[in-house]
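Shown below is the structure under consideration.
A protein chain is absent from this complex, but the other protein chains hold their places.
So, chain A:
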Amino acid sequence: MLFIDYSSAFNTIISTKLRTLGLNTSICNWILDFLMGSPQAPAYHLVLEGILILWIIRLLFSKTYKLQERSDLTEKEKEDLIEEWQPEPLVPPMSKDHPSLNYDIVTGPPSHKIIVNGKECINFASFNFLGFLDNERVKQKALTSLRRYGVGTCGPRGFYGTFDVHLELEDRLAKFMKTEEAIIYSYGFATIASAIPAYSKRGDIVFVDEAACFSIQKGLQASRSFIKYFKHNDMEDLERLLKEQEIEDQRNPRKARVTRRFIIVEGLYINTADVCPLPDLVKLKYKYKVRIFLEESMSFGVLGEHGRGVTEHFGVNIDDIDLISANMENAVASIGGFCCGRSFVIDHQRLSGQGYCFSASLPPMLAAAAIEALNIMEEDPVVILIWFRFFIFMYDLVNKYFQIDSYSAVKSVIGEVYAPALHLQLERSSGSRDTDVRMLRSIVDYCLERQIALTLARYLDKEERFLPPPSIRVVVTIEQTEEDIEKAASCIREAALAILK
């Protein structure tokens, strides 16, 4: 071992010299003690420490090194890049005669006799199923509310935007649907689109029907969950997916214990006008332990003995459905939407539903109109039975015309017998969606000429997950008479013959 002895390294310092430099005696003594008293140290120890100190000094003074930084761009180059960059225009150019640019203009109220583009027609296009749009009682209640509360609520529910009318409407809806609690939203689209992300988060699994409407798709997109589509109304396909998930769960039981699962279906599908097989779904729910969310915008007020929707129609216990969501813009002819179910489920939305917490509440007059509409529905359930007859009549009539005709089956009728909004699709597509849409539009124009107001079913072609084929929407309401329906059916038939030859 090589030792270096320091004690004699500083022998030559003369203590007196230190004092002449002006240092205090005690300090001098301390310095001398320190230098003389240094212990002996092995050489390798000193060498290592020396290297370490040099390394630290190097690190302290070297430049920091970032991997991502494009450190080779000079200021001039950056300026050039900024000047050269050409973004896309904010909106792509559009041709003037794009079909969805020119709206049909309705002058006056969209009631049974509607004035479209200047012509008075019979309304077969608005979702005014129970005729509450023209109802005098509803209007009077709304006017009373207007005289008391004004129009807007000027705040969200949390900040003095909760009116006694809202509480009353929630209460009435809960009682009507025979659930524990209901929650109101100020816009129909936002209802299910806010409800889904409140419960289903990243990592959860949702099984959805392919024909689900756009607001459900937006809700799913906002939730960031895993989405599994099953074929429309195909319970076997759904069971297959559920079984696959079960096998997946067995592989990873810890994860499975915290992954929530949901099935989302509509009572009456707006895109295909048929009903979901609810009893089968409830069986699957208990077999595979999945919760059910039911969207009843089209079926609320329409199906079931009292208009309570598809649960009443099938006789399913309403507590078996975890959440029922509906908008009040169809049968109830107001604005807004609601969710109802057990308090355990619904109360969560009061803090987590984005469309509820961060948006102004429903104007009181619209809530008052909805309450009155509910009153009428409860008083007079016979109202529901009357138009059942109409739907069946309409369905038969259209089918009859199309079956006996030699140019038959150019169009087929899509929808259940008791669905109030049917779709008329082309039996054989021409091959291009644009041509199909144009043909259907000419049929609609033909009918508008002859005073029947119809509309094309509108979709966002690029945004829909499973784009439905082009179709004409036909809506049957309680205000139409048998003559109206006959007239409409014959008009459509004439149009089809004239245009589709």
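Keep this in mind: a residue touches a chain if its C-beta (ideal position, glycine included) is under 8 Å from a C-beta of that chain, and two chains touch if they have at least 3 such contacts; residues count from 1.
We adopt the following convention: contacts and distances are computed from a predicted model.
Looking at the choices "Prefoldin subunit 6", "Phosphatidylinositol glycan anchor biosynthesis class U protein", "Exosome component 7" or "serine C-palmitoyltransferase", the name in the UniProt record of the chain not drawn here is "serine C-palmitoyltransferase". Across A:291, A:306 or A:487, the residue that sits in touch with the chain not pictured is A:291.
When you scan A:126, A:179 or A:233 for touch with the missing chain, the hit is A:126.
The residue touching the chain not shown here, chosen from A:319, A:378, A:427 or A:482, is A:319.
Chain A residues in contact with the hidden partner, per the touch definition given at the top, are 70, 73, 78, 81-82, 85-94, 98, 100-101, 103-111, 114, 116, 123, 125-128, 132-135, 138-139, 142-143, 146-155, 157-164, 166-167, 186-190, 193, 199, 213-215, 218, 221-222, 256-261, 286, 289, 291, 319, 327-330, 332-335, 342-345, 347-348, 350-351, 354-355, 358-360, 362-363, 365-366, 369, 453, 455-460, 463, 473.
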